[in-house]
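Only a single protein chain was left out; the remaining protein chains are all shown in position.
Each chain gets a letter, A, B and C, in the order it is written, and its residues are counted from 1.
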Amino acid sequence: MGKTVEQRERVVVRFAGDSGDGMQLVGGRFTDATALLGNDLATLPDFPAEIRAPAGTIPGVSAFQIHFASRDILTPGDTPNVLVAMNPAALKANLATLERGATIIANEDAFTKRNLEKAGYHANPLEDGTLSDFRLHRVPMTTLTTRAAEGLDGVGTRDAGRAKNLFALGLLSWLYGRPTEVTERWIEAKFANKPASRAANLAAFRAGWSFGETTELLDVQYRVAPATDVAPGTYRQVNGTTATALGLLAASARSGLPLLLASYPITPASELLHELSRHAGAGVRTIQAEDEIAAAGMALGAAFGGHLGVTATSGPGMDLKAETIGLAAMLELPLVVIDVQRAGPSTGMPTKTEQSDLLQALHGRHGESPLPVLAAATPGDCFEAAFEAARLAVEYRTPVILLSDGFLSNSSEPWRIPDVTTLPEIDPAFAPGRVGAESREPFMPYTRDARGVRPWAPPGTPGVAHRIGGLEKEDGTGNISYDPANHATMTRLRAERIAHIQRELPALAVDADDGAELLVLGWGSSYGSIRAAARRVRDRGLKVALAHLRHLDPLPPNVGALLRAYPRVLVPEMNSGQLAQLLRAHFLVDVHSHTKITGQPLFAAELEAAMVEAME
Amino acid sequence: MGKTVEQRERVVVRFAGDSGDGMQLVGGRFTDATALLGNDLATLPDFPAEIRAPAGTIPGVSAFQIHFASRDILTPGDTPNVLVAMNPAALKANLATLERGATIIANEDAFTKRNLEKAGYHANPLEDGTLSDFRLHRVPMTTLTTRAAEGLDGVGTRDAGRAKNLFALGLLSWLYGRPTEVTERWIEAKFANKPASRAANLAAFRAGWSFGETTELLDVQYRVAPATDVAPGTYRQVNGTTATALGLLAASARSGLPLLLASYPITPASELLHELSRHAGAGVRTIQAEDEIAAAGMALGAAFGGHLGVTATSGPGMDLKAETIGLAAMLELPLVVIDVQRAGPSTGMPTKTEQSDLLQALHGRHGESPLPVLAAATPGDCFEAAFEAARLAVEYRTPVILLSDGFLSNSSEPWRIPDVTTLPEIDPAFAPGRVGAESREPFMPYTRDARGVRPWAPPGTPGVAHRIGGLEKEDGTGNISYDPANHATMTRLRAERIAHIQRELPALAVDADDGAELLVLGWGSSYGSIRAAARRVRDRGLKVALAHLRHLDPLPPNVGALLRAYPRVLVPEMNSGQLAQLLRAHFLVDVHSHTKITGQPLFAAELEAAMVEAME
Amino acid sequence: MTAVGRPPANGNGALAKADFQSDQETRWCPGCGDYAILSAVQGFMPELGIPPERIVFMTGIGCAGRFAYYMDTYGMHGIHGRAPALATGLATTRPDLSIWIVTGDGDALSIGGNHLIHALRRNVPVKILLFNNQIYGLTKGQASPTSERGKITKSTPFGSHDRPFNPLALALGAEATFVARSLDRDRAHLAEVLRAAAAHEGTAFVEIYQNCPVFNDGAFFELTERDTREASQIRLVHGEPIRFGVDRAHGVARGADGDLQLVDVADVGEDALLVHDAHREDPSLAFALSRLADRPTEPTPIGIFRAVERPLHGAAAAASDSAPRTVADTTMLDALLHAGDTWTVA
Partner (left out) sequence: MTAVGRPPANGNGALAKADFQSDQETRWCPGCGDYAILSAVQGFMPELGIPPERIVFMTGIGCAGRFAYYMDTYGMHGIHGRAPALATGLATTRPDLSIWIVTGDGDALSIGGNHLIHALRRNVPVKILLFNNQIYGLTKGQASPTSERGKITKSTPFGSHDRPFNPLALALGAEATFVARSLDRDRAHLAEVLRAAAAHEGTAFVEIYQNCPVFNDGAFFELTERDTREASQIRLVHGEPIRFGVDRAHGVARGADGDLQLVDVADVGEDALLVHDAHREDPSLAFALSRLADRPTEPTPIGIFRAVERPLHGAAAAASDSAPRTVADTTMLDALLHAGDTWTVA
């Protein structure tokens, strides 16, 4: 019996279940298939905060959201069109995010009295009309999965039960016509030497597919055509963590400097340590330090030795690295510090995202110690941002802080793989060694070139051995100096060197409708949401100008002019208005803040409202 | 043969010699005598940075400057009228600070070939005309001292030689008619059980006095009449360290909370640890922690226990305390953090002063963690500032950062001792214990009063046992919460509580000439220099308005209005313009910065110039 | 956290386990060793005869750190590694409290190592319970300073290549006055050790082997599971010869070179066995015992290695007070303000 097929431009699907239900796995597989099919997409995993909260409870719910479309898209989507709910807790935790009319596919087997209680339901929402505003499909996934696996040799009911997530995957794959081979290949590989699990999972996946194919339950099938407005090139999926790792690897390759990452585990920055630890083959050294202070010290020690020293952490760790970052500023050595921001203050909400470390990045050290601060805009952009951070650190002999956040590091999108030969070379410009007579001339480690940059002479270089330290030093010789005038000079020279970077920054690009009176200026991970909101605003026929900062300090040369060029400026941030404060101080422009501090990314819908309001 | 006596309104004397020459001691004695005589005064010790640099070298020079007058004065003085130089290095190191016509009293015995070389002199400046612009008096102090001590039993030539600083003291005491009893009494007491030293020092002191009395060398004697424009009351001399210690002791007494100071030694903050360590009798506990992180933690732990927890440090230590300060902000517990600022960044110039930690105090932590920031204006003002910091911490359950600096902690001035009964009471308002039925009601540690302040229930209080921590907590109950809306609420409540403090702050006072068009707004230790400069500007018949901030965050209510009330605003700071940046961001007023980053205090003369220039 | 009702704080012994259970739902993974430890601690608390409001649990960050929320006493869930510092401030100012630190192997030995060794050196009156699961649990499975060499974890995909700490040896090297080891799965033994720790005046350091079923399952099964434990638990009892193994057939004795070694009692005879002495001033014997087993996969001593009394941190200061512990009253304050030379202007 044929089914109607409807076309959709964009769809948001959310898989939700218990931590134990393997929702992240299902989400990942669905995403791969979707990517290969050629849709544009954006995803957002939503882990529970607890290691493993009691099964079936709300805190135990784990979800994965994917937004895919036949046109380029910018966010994982505000509200799902389809919610797959593997148990009552998953339904309850996510119901609020749905708009009426949305589709709910529920594993009815899981809606037992016990599970309902754990989720805090007194009655069964599948029956008491709670869901009357939605298109509800009740599917006995557990039963069907077990049945499908029956008689497969070696497969116990436990294996079968565990495979129900693959049933859900199969069902959704059918619903949106995702290719099945890639998923089946993955299952084959993954369980290569676990035949029972392989069989059970394959059976479950196929059962899910054919359930969609055969039952009356679902009468429509949807198609989302491949995205057409995508730039040609070879693509892969990356999340912010992977893109950052690749950006650092690229910087290492293009500078010829071996990479050392020293980190102390902390959510959500740990992933970068895990990822780079696997790349020893590319000459990467990783050290899990005893704490964040040591991690920063180890990275700086490696930099002293002529390597690309990197350390990554999150808020609490940034507090601890401050003193070492200040030392790096004084030593004028390259150091890349990556802050994957999370909701603060203090321990805060480790698994939630925020942009509240900007002013700390700028001012979170004693004394006058300016340094470049950058922020990544999208998961894929982490590649360029990390590469640029490393480039500035090496070429300007300075610590650089790169701001990412929990949202960027976990969410993924298709990423056009750059042609490595087109990546800029990074020149460490090491001081040459000296022998014989020449080496008897005093070596001056604090002389400067036109940009104010001092020589970098790692140990091992003959004839230029020297000593550096955290005490104020004499201009030129680098000898310890308490001379008042010299301190003023050195303070100025340190600042000018950083300020000099501005000269080589491209002007900040604006995407403006002519006649636009509102400039929306953002930074960091709100990029996608701002673009998406602007698209909606423009669809309403309204005019808006957009600009997004990668360089927070120094700022691009034209920022002041830009701010003054528009009657109104809106600055959306996931903090209490930190960039706004910076801009006001720099340019005395009365920018307006749209702030949100909930631990969640900004939503396109709320930004749309904010923009429209700002225009009134 | 009688000598002419001239009156002076104000005099600046600088004692300079080798670290081993006891210049700080001489300065202290001269200051005491001057204070008792009733002059107003301000002093500034100037230690060498090294522990003990080689004797006779420039880095080894130790100096003590005192400014005293018959009217109230505000700074230790820009340039000395009289320089006492005990050796060539002392002369060379300080010559630049003298204006032509100044008096130099040199210990010619010390101008040997060897000492001249050590100081880098090729010829003897006492002879080669180098000093022709000055009134030079060559005095063979060593010879005269030794001769004076000759024949005193038990006194070897070494004792005698060492007493030459007392000879200088005697001479200067005569020159300015300082009372001698107080000094002799001090010598008697100090060397009570070292008869030889006592005899030698007394002899040297008297010899110095009679040398002035009898020789032709000095033909004039000066008198500086007691200051008349001094408020009535009982006075003592204090430096910033002592005043801070007393302020904390007063806060402890007025709150009934025992004081715990946990610190890790660091120049120039160590002195506070030393000072408070001596007050165990007043219930003060001090701990020398293993590092600054532990020090902050210990103070916070004591605060959790219902004590007044204080930690003091300098720049590098502030970096390390950041995470714990953030925890205190989250726990909403009282914690007083004192930052005795020094020249940064990194190790910088530990013995030199600076104001460059302001923005760190405001933003040097991850996440949104606002807290009150105060600064002391003068050595004596450290008392009130410390008291106020403790009061706000206790009454608002918040960490408070008090900014002092190296200049304040070391320099001293007469201080009017307050009447303790007039000091405000500080109310810890502990949560009452609960027993029986009542205690079965859930206790809500995160409910708030009208000011937004939560209950403080230290362990030991029955019926209200509770758990707190660094994770975001639910409004009211304090239970862990990852709820987005709750995080927004708690972030707002934490900020509002701090903002609420503004309501109880007095309006910022202005000392303005009517018709003044220039407002000079300062903060911290530049108070004296700014006043002194303003006095000079006014003596020129120019008009100026002065205001000085103790509260940097929240700011007093009228700051915005004030800034807008004057066509021009000048903000002098010993940094690159940190307060200016804050004011610009808050009020969008184009304030002008006068910055100085030399490790030295601002000088009245340079500020005078800056003010005049700002008026043009 | 909310506090539920309890008997008036008269320190009467009528307390029950329930008085120490907070209303917070425990949030550890199913089967986590932390549950057993929590239950043992809550069960032991009434023995102290101290009213819950005079007991404080201070923890760092980690799965173990959640412990504070589940005890219906005062509690602070501090920041990572700093619980000993926070507790030192509290203990120095509040000698009337019973203060317990709960920490993990990463919390105590990685980021918190410095505070731990200094708390031990100072002999601060606190009890330190170190839940050693040889892994980072809360951050989902990285190597810890007690993970064995070669361990494959998220942060060490090619195997950890650093030698682990022996927590007891480290503590003994840091002047610890009380050092013990117990097991999450041996409630009776754990209670016994807690009892001794509570009785100790100074810093009590207790390492508790704790199973992390999710990221490091079975690390201590050799010592805890029925089939192997008898053979591999070396139970230390003060004053008794050290015997262990099936039929207590094995023992510990000093070899010719003076080092400790495992012997068959049959070969050497009971008299040749080392008699355990936990009260010896010199920590060398306790240290040697702590080195007997390199990893908990071989015969491993548990129980109290060392327990000696020594002046407490703060005690000396208390003694040195010229006045009884107090806050300056108006007169005293007035005197302080007027100290030194003063002069009066009319």
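Here is the rule we use: a residue touches a chain if its C-beta (ideal position, glycine included) is under 8 Å from a C-beta of that chain, and two chains touch if they have at least 3 such contacts.
Remember, predicted model here, so these are calculated numbers, not experimental data.
Peer 1: Write down which of B:Gln24, B:Thr286, B:Thr311 or B:Gln578 is the residue touching the left-out chain.
Peer 2: B:Thr286
Peer 1: Of A:Leu202, A:Ala299, A:Ala385 or A:Ile501, which residue touches the hidden chain?
Peer 2: If we include the chain that is not displayed, A:Ala299 is the one touching it.
Peer 1: Among A:Gly101, A:Gly129 or A:Pro232, which one touches the chain that has been omitted from the display?
Peer 2: Checking each option in A:Gly101, A:Gly129 or A:Pro232, the one touching the absent chain turns out to be A:Pro232.
Peer 1: Touching the hidden chain in the full complex, which residues of chain B are there? Just list them.
Peer 2: Per the touch rule, chain B residues meeting the hidden chain are 50-55, 59, 264-267, 270, 273-274, 277-278, 280, 286, 288, 290-292, 316, 346-347.
Peer 1: Could you pull out which residues of chain A are in touch with the chain that's been left out?
Peer 2: The missing chain touches chain A at positions 32, 35-36, 38, 182, 230-237, 246, 249-250, 252-253, 256-260, 262, 279-283, 285, 287, 289-291, 293-307, 309, 323-324, 327, 331, 417-418, 420-421, 433, 435-437, 439-445, 458-471, 477-480.
Peer 1: Write the list of chain C residues that the hidden chain touches.
Peer 2: 110-114, 117-118, 121-123, 145, 149, 158-159, 161-166, 169-175, 254, 257-260, 274, 277, 280, 282-285, 287-288, 291, 310-311, 313-317, 320
FYI, only the chains that are shown with their structure count from here on.
Peer 1: Between B-C and A-C, which chain pair shares more contacting C-beta pairs?
Peer 2: B-C
Peer 1: Averaging over Cα atoms per chain, report the distance between chain A and chain B in Å.
Peer 2: It comes to 47 Å between the two C-alpha centres.
Peer 1: Taking the mean of the C-alpha atoms as each chain's centre, how many Å separate chain B from chain C?
Peer 2: 44
Peer 1: Roughly how far is chain A from chain C, going centre to centre by Cα mean, in whole Å?
Peer 2: Distance between chain centres, rounded to whole Å: 39 Å.
Peer 1: Could you say which residues in chain B touch two or more other chains, in rising order?
Peer 2: Each of 323, 327, 331, 469-471 in chain B touches at least two other chains.
Peer 1: Listing for chain C: what residues touch at least two other chains?
Peer 2: If we look for residues of chain C contacting two or more partner chains, we find 61, 77, 79.
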